[in-house]
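Removed: one protein chain of the complex. Kept in place: all other protein chains.
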Amino acid sequence: MAIVFTETIPLASEPDVVTVRRRVREVSAKLGFTLVDQTKVVTAASELARNTLNYGGGGSMVLETLNGPRIGLKLTFEDNGPGIPNIELALRDGFTTGSGLGLGLGGAKRLVNEFQVDSRVGEGTKVTITRWK
Amino acid sequence: MTVISKNQAANLADLLRGHQDAILEQWTRAMSGSTRRSDLIKESELRAQCARFLKVVATAAESGVSDLQSPAWGDVREMLGEISRSRAQQGFTPSETAMFVFSLKRPLFERLRQEHGRDPEAWASTLWATTEVVDELGLYTAEVFIKAKESEIRRQQEEMLELSTPVVKLWEGILALPLIGTLDSARTQVVMESLLQSIVQTNSKIAIIDITGVPTVDTVVAQHLLKTVTAARLMGADCIISGVRPQIAQTIVHLGINLLDVTTKATLSDAFSLALKKSNVTFARNSEQK
Partner (left out) sequence: MEKIPILRMGDFLLVTIQVDMHDRLAMALQDDLTQRISETSAHGVLIDISSLEMVDSFIGRMLANIAGMSRVLDAETVVVGMQPAVAITLVELGLSLPGIRTALNVDAGMELLRSSNNGN
C-alpha cells in the first residue's frame, strides 16, 4: 500500500483536539471522501484524540494518506499512559453506561473500516483506524 | 509477447517504406463496408489515420527493436490506444475496431508474396513474423477497447444510481420517497442520504418512505431504514413507513427487528392522511354544485 503523505500532530492540550478535527476534515475532503464519510472519520478521530489526551496523558496522532490500489486515510493515536485493562470490555462499552471507562471505542470502531487496538497496562495505548474512500 | 528477429523487423520496415502507398491503397479498400462504418467516421479521416499508422509502424520496425512492449513501439501502442478508445465512444463494435488492424494482413501478405514468393523458406518466416506482429497489435487494440467500455459502463451505473432516488413533495412540509425494486445496501444508503438532505432543504417535518414497490426486505435494508428514521428524528423530522405488506411484516418480525418506535401504515394513502393530520391540515369538500 503506497503511503503518499504523512503528518504528525502532537496531542498535548485541548486545542490540539480541534486541530486534529480540522486537519482530518481537510485531508479527507481533499481525498474526495463523501460528506458523510468525512464526518464519520472526523468524529472517530475526535473521540480517539480526546482519549489520548484525557486518558492517556497526552501523545500524538500520525496521519497517513494511502494510495494504492485503494485510496484511504489511516490515523494512528499513540500515548504512554496507563493502558486499557480490559480491551474487550472497552469495545463493548457504550456511552450511556456509568461503568467502564467511557472511551467510546466501540462507537468509533463502527465509524471506520479498519480498527486496531494495542494496549498494555502501565505502558501505553496505540489505536489505528483506517477509512477507505 | 511477440518477439520477432531483428532481421524480420528490418524486412517489415523495408516493406512498409518501399511500398507504403500501395499498401495503404489496398488496406483502405480491404476494409469492408461494415468495418468502415462511414456513418461514424469520414472517408478522408480514415485514410489519414491509416497513413499515419503505417508511418508509425515503419518507424518502430526500423528501430530494429523486436519487443512490441518496448518504448520503441510506444508510438504505435499510443496511436492504437487513441483509435480504440475513440471508436469505443463512437459506438463501433469490438470486431470493427480490431479489424482496423487485422485487415492490414492481406495487403502485407500480397507484398510479401511478391517479394519472397520464389523462396519458400524466406516466404514462410516473413509471413509468420508479420502475422505475429499484426495479431499482437490487433489484440492490444481489442484490450484497450474493452477497458474503455468497462469504464463507460461504470460511469453510467453511477448516473443511474443518482437518478433513481426521487424524493417527492406531497404537501408543504410533507415528503414522500417511493422506493421501487430490489434494494441493495449501496443504493439504500444513497437514497436515504438523499432523503435526509431533502428534509433539510424543504423544511419538511414529515417524510413518508413507501416500500410498496419493494418485493423483499432483508436485515441489511431494514437496518438502513431504521437508521434513516432515527437520523431523521435526530434532525427534528418524523418518518412514516408505508406499503408494509404482510410478507414483509412477517420477515421483519422473524428477523427480530424492533419496529415499535416507528409508525407504519399499510398504504401510502393512509400515511399521507396521517401526515396531514399531524400537520393540522384539513380538507373541506365544496358543498355548492353549479
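Each chain carries a letter (A and B) given by its place in the written order, and its residues are counted from 1.
Simple rule for what comes next: a residue touches a chain if its C-beta (ideal position, glycine included) is under 8 Å from a C-beta of that chain, and two chains touch if they have at least 3 such contacts.
A quick note: this is a predicted structure, and the numbers were derived from the prediction, not measured.
Engineer: Among B:19, B:187, B:205 or B:265, which one is in touch with the chain left out?
Structural biologist: Hidden-chain contact among the options goes to B:205.
Engineer: Can you tell me which of A:42, A:63, A:84 or A:129 touches the chain that was removed from the display?
Structural biologist: With A:42, A:63, A:84 or A:129 as choices, the missing chain is touched by A:42.
Engineer: In the complete complex, which positions of chain A touch the hidden chain?
Structural biologist: Residues touching the hidden chain, for chain A, are 14-15, 17-18, 21-22, 25, 35-36, 38-40, 42-43, 46-47, 50, 94-96, 104, 106-108, 110-111.
Engineer: Since one chain isn't shown, list which residues of chain B touch it in the complete complex.
Structural biologist: 193, 196-197, 199-200, 203, 205, 227, 230-237
Following the convention adopted for this analysis, only the chains that are shown with their structure count from here on.
Engineer: I'd like to verify one number: the distance from the centre of chain A to the centre of chain B, where each centre is the average of its C-alpha atoms, in whole angstrom.
Structural biologist: Those two chain centres are 37 Å apart.
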